[in-house]
Every structure is written in structure tokens, then in C-alpha cells.
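Before we start, here is the structure in question, set down as C-alpha cells.
Of the protein chains in this complex, all but one are displayed in their positions.
Labels A, B, C and D are assigned to the chains in the order they are written; within every chain, residues are numbered from 1.
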Amino acid sequence: MTAGRHGFLGALAPGHGDRLLAFAQDVSFPAGTRIFEEDGVADRFWIVRSGLVALDVHVPGRRAAVVETLGEGDLLGWSWLFEPYHWQLGALTRAAVSASEFDAQRVRAACAADPAFGLAVTHCVAQVIARRLKATRTRLLDLYGPPA
Amino acid sequence: MADGAAVIDKGGLDTLIAVLVARGRTVVGPTVRDGAIVLAEISGGDDLPYGWGVELAAGSYRLRAREDGAAFAHSAGPQSWKTFLHPPRERQWSADRDADGELVVTEDRTPAPSYAFLGVRPCDLRAIAIQDRVLTGGLYTDPAYRGRRERAFLVAVECTEPGATCFCVSMGTGPAVGPGYDLALTEVLDADGHRFLVRAGSEQGEAVLAELPRRAADTATRTAAQERVAEAADRMGRSMPLVDLQVLMRESLTAERWDDVAARCLTCGNCTMVCPTCFCTTAEDVTDLTGDHAERWRRWESCFDRDFSHLPTGPVRDSSHSRYRQWATHKLGTWYDQFGSSGCVGCGRCIVWCPVGIDITEEAHALNREREGADRKGTP
Amino acid sequence: MTASDRPKLAVWKFASCDGCQLTLLDCEDELLGIAERIEISHFLEASSATDPGPFDLSLVEGSVTTPQDAERIQHVRAVSKRLVTIGACATAGGVQALRNYADVAEFQAVVYARPDYIDTLATSTPISAHVAVDFELRGCPIDRGQLVEVITAYLAGRRPDVPAHSVCFECKQRGTTCVTVAHGTPCLGPVTHAGCGALCPAYGRGCYGCFGPSDSTNFPSFIPLLRRDGMDTLDIVRVLRTFNTAAPEFDDASRKELDQ
Amino acid sequence: MTHRGSRVLHVGSLARVEGESALHLLVDGGEVTEARLAIYEPPRFFEAFLRGRSYTEPPDITSRICGICPVAYQLSACRALEDACGVTVDGQLAALRRLLYCGEWIESQTLHVHLLHAPDFLGCAGAVELARTRRADVERGLRLKQAGNAIVELLGGRAIHPVNVRLGGFHRIPSVAELRPLAEKLRRARDDAQETVRWVAGFEFPDAGCDHDLLALAEPGTYAIESGTPAVMPAPTTAGLPAGSDRALPIRTFELHTFGGHVVERQVPHSTALHSRLDGRRHLTGTLARYAISGRWLSPIALQAAQDAGLGDPRQGTVCRNPFRSIVVRAVEVLHALDEAVRIIDAYEPAPRPYVDVPARAGTGHGATEAPRGLLYHRYTLDEDGTVTDAVLVPPTAQNQGAIEEDLRRIVRDRLRAGDPGDAELTALCERAIRNHDPCISCSAHFLDLTVERGESGS
Partner (left out) sequence: MTVPLPYRVVDRAVETHDTATLTLEPVRQALRPFAPGQFAMVYAFGVGDIPLSVCAIDGLRLTHTVRAVGAISGALHALRPGASVAVRGPFGTGWQLAGAAGLDLLVVAGGIGLAPLRPLVCEALAAPGRYGRLNVLIGAREPRELLYAAEVGGWPAALTTVDRPDARWRGEVGVVTTLLDRAAFDPPGTAAFICGPEPMIRATAGELVHRGVDPDRIRVSLERTMHCATGHCGHCQLGPLLLCRDGPVVTWARARPLLMVREL
């Protein structure tokens, strides 16, 4: 599984990737499972192997507003890396999902113990956040909206 | 006797009704109609369901003939007293536009009927007290409810025949009668005959009792009455888990069990409509064709209605999961926060009249098990 | 109020039994009052006076079953400021939508010796399948009180108070003992849209769904209840396939039942 | 004159009739060469989708054919299905059915008299316009209609598509105490009904006649409503009498189960409704036919009102063949139905059970009742499970279509002979001629006798 890694793992050097994967355990969620809830404790994170996960915000009186969907190879969850370790959004599976699940506390401890590994992980997570930020900003432009 | 308890026989019961009618009261009591024991206006003892009992189960209610001829040996029926005290629909005020276009608002002041409720079971007596607290115990008093309530005369009957869906013992509301009655009866049928132990709980109750053909309560009747009620306590068909339900509900908001209930729940609202304490209403604005007369009505409403929680964008509680959770956690939990007690009296109506037989006690047990399971998982 | 500043009402008929528009004439207490507040500009069943429109409020009865009607409803929409469908035909295709499950050519052959004289579509469809609808009033037939509410709410600028919850709400408010729980009578009340005032249970029979599905149905839990009370697959399919057969919830539940 | 030569009159959509239809009239010189009542009401295929339904369902399903006479459909269906299953409903249950039917008569006939037909005599577009000048008359009509609806609502739950009728009787029957207040209301309505007879008797009626066989149910001793044997009074010209003659002719009857052999439907290209003929001749069913066949059995006050209204005494062999005067006969029928309803309520005792059991069996059953617009016939064939394998419904308006067209021809011809009135007046006259028969278009679309269909399609 080393060769041809893509998505989040693909951005990590193979050694760091293997090290991270050593913390992983396989999990699967049926369609319609709420994996985590906005403001819940971010004590785990996942790398999606297959399926689709919707990230949403709940607004009373409206159907949950989906802000993004994640699929194969994507990192699900980054709030575990930064205090106060609370989820910013909710996550609901759209289709059955299989994923690698990581215990946040153990990964954080490993990051702290090995600064090189920690930097690599933090760097990759930061890249994910930066990409999502850019995507969000682009969406704000409402490019498909009617011409003003 | 020091406590003024007396014994009346069936004839005394007839006289009781006659005395109440003579005092200008509308006497409402149990009577058989449409295959059920319903609450309706009664004019004499003949209207009472002598010899009728019921078989209750989750989602099922059947009348059954009794051999002993008891009048009150049936459990809670399809309605509760809120039908009379907090009716399904009533006008609150009207507004008219006068010739100058000015609004004139008139409060509805229909004179409250003077009810006498005959056969209020202890659980229902508690339910009335709970609705009193909701509708008259806060910063604002509902005037129409208060009017009816203040004029009502309550004849409680201790429960000697709990149903398979009853759990008043675990809610602490029965089968012995609590405070709040004008008269309390305990029906006794044994070799010494069919009779009722009667106690007065108010001055009005004493005055009515004084008019009945009666004898002082004898020890045998007292003992028999106590025994019947004590036996009833042992024959409860259901019970709630012996935990702090308020805490259980507070800690179960994200339980998986709600999904399980939601798969069964029809959101038909029956449980709330038959619940003797559910008080929710919706405001109805109506106008006539002239456009110069408008009225404000309110009608029973239920948290199972999708529209109940609507905001301009849609309902807050859209899923049936969240609507059942709202009902159960309110009834058993947040009612304490809002009104200082449980909202459940253990009458079991919500279990009986749920078409698919969802059982609030079973759900509470399941939530409790889920919480305990989660607790164990959390311990290393 | 002069004729000119009164809102104009039109009543239109598509494939139907006329019962829903008759409901307007059945408002004996209100009819003349309505006529004072609203100019009834187009109502063929009641008046030969006609007005080309436009109309402030159109009440549309019936479903679309012919190519001509599919065009006519476009015209009705174009001349109507607000379009309200009345009844199960206009809202869900009506009982004539039973053709949607069958071969219409065969249906025609059963009823007519010369089917070629008859111009009809293969399906009976609700008005909302053709044009935008502002409000749908349910029922086969609609309830008189709800029709008056729709009209008075329109005049007052109010949202009509027409709850979409189940018939059980009304049944309990009426004080009727539940026929399912107390007698084991199959009843569609828990999945049916309120509005009739819970008539059938008050007459000792189970609801047969003439107001169509409520806004919150749970057929997987509900159907076993019908079975418990003695209905077999065919009975269940039949009761769902009547006056609101093309309502998506009823249609879906009946198809699932047949698939079993 | 501009109107010489041939011309076509066309009324795109007829108003104040139930359902949708148009009129085509071809006039050549002074003669009407073609008169067509074109029914474009879309077909709804009831007979087709009744096949495969349970025998318990037609009463509810067929009531949806017509919102104005749902009770007629429910009870014709019940009678046919009970006949198929060999069950008779009688006694108080039959009386309650008759009471329910009286409610529908009062409601439907009053609707026609006050809201649909009277405006023709008073030069108005409709009842709302009429109310501006004759509010009291319209209000009286609405009160009467409400009295009829009150009966249907109490017995059936609602006025349109009532829910309480079932095979064998009712789902629930009322107590005496529930019916009593209704009787009071009906007694008051009787005064209104008498007033209405007087009111409509004062209208101006063109001279006209109808040369059709008259078909209605007959039930000795009573003005037939919910049961009876088909009875025919031949057309006046068969006895050498003028079309407008008010003389009764001898009546013949036939067994209901032979209905399909007597009343034969055929399809015509201009209509989604089927035309029918009785023993090969044009016939008319409905108010005038009933009055001719059963008039002598009207209640005493209805008989008196009929005489006071100039209809003569049916016990002395007087009938009414002027279709314009049908409004008077309808008003008399309303009065009779109110009287009959009061009589039934006064004699009411609840039956021991709300219905008799109707077990399914294989067979064919026939049922006919007198809908407000005339004889409504149902025939069902069931298999042993009670599944409907064949259904035939013959509504009154489909039977009357030929007679209506003939009336049009005759009335237009007579009018033209008196001088050319111009298109507008002629059109209005045609519409009146049609409304004389209170056609119910929704009913008349979509029916056919299957045996006929096979016979014709083979040709």
C-alpha cells in the first residue's frame, strides 16, 4: 500500500506515512451515519478509503447545510490537531464509508515526541486546510450565480 | 371517626350524582360508548360502567365484562380530564375593526361550566395538579383554564385495578390517592357487599358528603380498602427504570436509541393527545368574510407535528427521531426544569393508544441500558 | 365595495367529479358573503357570465388527462395571480390516476366501442406536474371549512391554517375512540393528511385516506399494523390505490407492498 | 335578414350544468339539420378500473363519478352488489337509506331549481347575480339546500362523497336522539319548499312538449327513490297525442335484470358519453318521467302543491311533458322528499345492527335507483372471492342525451317558425333547453355496456 498512495497519505513522505498508518485501524460506517457532531470532542480522525462523507452545519429550521463532501483519500477531520480539539463541523456519511481511523491523542503524542514526524504531519494537515480555505473562498465568489 | 371517613353503598353513589346535579354541576364520569370507557356527562348512577373492565396492552384496548359488577375497576380510558379543563379548541379573544378603522379587542369570557368529575384516578388527579402548575402556576395565568379549574369538584377514586400498561407506582402518583380531591372513594366488593369508603378533602367535599346516606367507616371496610389499594400497587404492569429520569434524559440527547424509536414511530401524535398532562396548543387566527372581524383560537397541538417547531425557513425538529426525543425528554426530563416536576404520571395511555405500541417505559429502560453501556465503555 | 376593487375569482374544472367546486356552492352560509367580497368572475358550474381574466385567485379542480387539458392549464396559470388546487384529482391525479398502472388503450377498449373517437393521455397527472401551484387543498372531496379558510386567509393575507399532520390529531380532538386500538379496525389515519375532521372513525370505520398522505409518514412501521388487523397484500394495495393513488407516498408504499 | 340560409351555432362551454360539454347546432333554412350535445368531459374509465377491485369497494369508488349525486352511486352500487350476493336490506336500514337519498334529492334538486335553472327564467347569468335583485329567493334556496345537506351530513358524515354507506347498510346508525333535531329543521324547510313551488309556478313557460318514452322506477304505494322496477310510459305520439299532451298513457314494466336488453348504449363520435336507447326508441328519464310514473304516490302536501302550481292531479292521469316546467316538478319533488324524510324520522327505531352481513359469492347483480337526474343502473359480476370481474354503469344523463338533442331540434324549429330570433337569443334558448334536463356531464362520460361494446366493435 506504499506505492500509489494518493490523497492525504500521498503528500507524506513514505516513512512518515507508514509511521502514521501504524496507528490506523480499519473502520466502516453505513450510509447515513453521523461520524461526529459539530463541537464534539475531536479525539479521532480518519482517512477515507471509500465512500462519501458530507461536512455540514446545522441551522435550526433548515435542512443541515452541507458545506463540503469528502471522498477516497481525503483527510476527515483536522480539529484534533489544534486546541481546543473540538469539531468545527459535523460529518455524515452519504454512502457507506470505509476508512482508517486514528486515535488523535496517540498521534499528537507521537508528533510531540518526534518533531520531524510532527512537522511532516502538521505540514500535510496545513496543506489540506489551505486547500479547503481556498475552495471555500472561491465558492464565496458565487461564480455560477447569475451575472450581477 | 376522627378523619370523618364514611361508607356509602351504590345507592349513595346515585345520591352523590344527584346532589352534585342539584348543585348545578355538570357531572362527568366514566361510561361505556363505542367499545370503550369514555368520559361523558352522566345523569345518574345507571350511566356508570358497572361490570366493565378493560384489557390493556401496548397498542391495544379491549372492554371486558367483569363478574363482580364493580363501577371503577377499569384503567385509564381513551380520554383524560384535560378534554374538559383544557379543551381541544377554544376561542381566546376577538378583534374587530370599528367604523374608524380602530381595533377593538375583546377577551372571550364564556362563563366556565361548573363541573363535577366523578372517578378521577390518582394518576389523573396528579395530572390535573401538573396542568394547574403549567397553566396557572407561572408568571401568567390562563384565565379560561383557571375559571374551569376553580369551579370543578373532584371526586377521586383510588385505583384497585391497574392495567398491564400502568406504572404509577414508579412515578409516585398512585394507586393511593394524593392531595387535591374534594371527595375520595375507594370501591370495596367483598362478602360484606358493594360499598365505597369515602373521605372528604375539602370543605365543599364535606358539605356534599354530609348530604349522602352514609355510615361511619368501619374497620373492616377500611382494612379492605387499604388492602385493595396495596394489592393494586403490586400489580402494576410496567415500571420506569429506578434512576433519576431527568438526568437520564439530559444525558441521552444523542443516544442511538432514538433512531430505533424513530423507525417505529408514526409521528401520528396520538400519545400527546391522550396524555393527561400534554398541554401544547397552537394559535389559530381566523377572519370572517367581511374582513372586519378576526378571532384568536387555540387548539391542541403536538410536538409530533412537523410544523410545531417551524421557523420561517422550516421546522427545527424535522426528523421523527427529534420529535419523539422532544416528547420523551420533555415529559420525563425537562418538565422538571420548566415546572418543577415530572410531566409523566404513569397512566400508560401513551402506551395503549400508540397504534404501533411504542412503550415509554421500555424506551426509558433502553436509554438507561445504552447509557450504562456507554459508561462501561468509558471505563478503562 | 365596487366590482372593480374586489379580487376576481375563477373556478376551473379538469377531469373530476365536480364535487370540489360544488363545495363552494355548498357553503350555503358563506356563499353570498363570499360573492360580496370577491367577484366570482368565472365559474361555469354556477354562472354563464364569463370574464377573460386575469384573475386574482383561481381554484382548480381535476387532473390533467388529455392533451387539450395539458395546454389549457398553461392558460389558466397565465391568467391567474394565485393558483390553488382543490381536491385529490388536482393535487394527486385522483381516482382516474389508476390508469397510470394500466394500459390505457385497453381501458378505452373496455369503456368505448370506438376508442379512436376518444383523445386521452396515458396518465392522469396533478396540476403541479404541469404548472406552479401556490397552494394545494387536499381531500376527496375537499372540506368546506378548509375551503372557506383558504378564501378568507387569502383575503386577509394570512397563511391558510391547514395542518398537514395526521388524521389522528383530529380524531383525538373530536373525542373519537381509536378504532384501531379499541376495535382492531384497519385505519389509514396515522399516515393520512388531516382536514376531514376525522370523519370515518367517528362513523366507526377506518380512514381510507381520501386526503392523501400526511407530511410525515412511516409506511415500513405502519403497514404491519394493517396486516395485524387482517388486511392482506391485495387489500393494502387496494386501499392505497384509490383517490390519491398517485400521491408519491401512497404510490411508493403500494409498489413496495406488491414487490414483497 | 342576415340569418337566411344555413348557419352554425356553437356554444363552447355550457354553463350551469355539472361537467363539461359544448353544443353544436346546424340550421338550414328554417330546419335544424343537426343538434349535437358534445360532451368533452375527459373520460375517467371507472368501469375499467373497477375490475379487480373488491366487491366492498364500488360504493365508495363509484360515488367519485359524481360529486352532485354520490348517494345515488353508492346506493345503486349497494343494491347491485347485494343482489349479486343474494342479500336483501330492508326494514329500518332500508328506511335510513331512503332518508339519506331524500337528503340528496333535496340538495341536488334545490341546487338546480334555485342556482342553475331559475336564472334562466329571470334573465340572470347566475345565482349570485340573482341574489342582487331577489336575495330572499336565493337565500331560501340556500336554506333548503342546507336542509338536504344536513341529512346527508348526519347520516353520511359529509355532503359530498359521504363515508357511512356500506354493503348491507351503514357503518354506524344514528340514535333517535340524534335524528330528532334534524326532523325539526326539515319541518321548517318544508315551509320553504312550499314557497319555492309557488315561486317557480309563477315563472313564464314557453309552450313545449317532449315526445320521448319516459323511463323511471316504479314501486307500488310509494314515489320510487331507492328501489323499484323499471317502468315505461310510451311517447305521446305513439297514442296519437301531441308532444305537449298532459295525458298519462298506460305503463309497461320490465325486470331489472333484463335492463341491458332494453336499454342499449352506443357511442357517437362527438361525445365521450355514450348514447342509449330504450327498446330501440329515444327515451327520457328523470324528474318528468318519475312524475309521470309515480306522481300519484306523492305525499298529500306535495300533491296539493302540484295542483296549486298548475300541474294538475297525477291521480287523475295528468302528467307534465313541458320540459320548461320541469323546474316546477323538481320543486314538488323537493317538498315530497322533505315530507318523506320527516315521515321516516318520525317512525325511526334503530335497527339492532348497523348492517347485515353480505358474504361474497360468484354471480351477477343488478341495481337501479332514482338519482335526482333519473334512473341510474349498475351491474356487477363477481367471482367467488368477491372480486369484481365486470362492471357496467348506465347513468341518467347518458340515457337522456338523445332526448335532449331532440328537444333542442324541436324547440329551435318551433322558435324559428315564429320568426328568426337571431343567434344570441337562439343560443340562450338552446342552453335553456339543455338545462331543462339538469344534465350531469361528469356522470354521463365514460360508460358503456360491455355486451354492446362487443356487439358494435364486431361490426
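By our rule, a contact is a pair of C-beta atoms (placed from the backbone, for glycine too) under 8 Å apart; a residue touches a chain by one contact, two chains touch by 3 or more.
It should be emphasised that the depicted structure is a prediction, and the values quoted were computed from it without experimental measurement.
Participant: With touch defined as in the header, list the contact partners of the absent chain among those displayed.
Facilitator: A, B, C
Participant: Of the residues listed, B:65, B:104 or B:191, which one is in contact with the missing chain?
Facilitator: B:104
Participant: So which of B:47, B:124, B:142 or B:182 would be touching the chain we can't see?
Facilitator: From the options B:47, B:124, B:142 or B:182, the contact with the absent chain belongs to B:142.
Participant: Pick out which of A:57, A:95 or A:116 touches the chain that's been left out of the picture.
Facilitator: In the complete complex, the chain left out is touched by residue A:57.
Participant: Residues of chain C in contact with the chain that isn't shown?
Facilitator: That gives, for chain C, the contact residues 156-159.
Participant: Just checking the interface: what residues of chain B touch the absent partner chain?
Facilitator: Interface with the chain not displayed, on the chain B side: 92-93, 95, 97, 101-105, 107, 134-135, 138-140, 142-143, 253-254, 279-283, 285, 287, 291, 294, 298, 301, 303, 308-312, 316-319, 321-322, 326, 329-330, 333-334, 337-338.
Participant: Contact with the hidden chain only, please: which chain A residues?
Facilitator: The list for chain A reads 37-40, 57-60, 64, 84, 86, 90, 140, 142.
Assume only the chains that are shown with their structure count from here on.
Participant: Which integer distance in Å separates the CA centroid of chain A from that of chain C?
Facilitator: Centre-to-centre distance between chain A and chain C: 49 Å.
Participant: Just the number, please: Cα centre separation of chain B and chain D in whole Å.
Facilitator: Those two chain centres are 53 Å apart.
Participant: If a residue has to touch 2 or more other chains to count, which residues of chain D qualify?
Facilitator: In chain D, no residue touches two or more other chains.
Participant: Residue numbers in chain C touching 2 or more other chains?
Facilitator: 204
Participant: Touching chain C in the complex: which residues of chain D?
Facilitator: 13-20, 40-49, 51, 53-54, 57, 60-61, 64-68, 70, 111, 115-116, 119, 125-129, 131, 135, 138-139, 142-143, 145-146, 149, 157-161, 163-164, 166, 170-172, 266-269, 272, 274, 354, 431, 442, 446-448, 450, 452-453, 456-457
Participant: Can you tell me which positions in chain B touch chain A when the two form their complex?
Facilitator: The touching residues are 254, 309-316, 318.
Participant: State the interface residues of chain B toward chain C in the complex, per the touch definition above.
Facilitator: 33-36, 38, 59-63, 78-79, 83, 88-89, 263-270, 273-274, 284-291, 294, 299-300, 302, 304-307, 320, 352-353, 355-356
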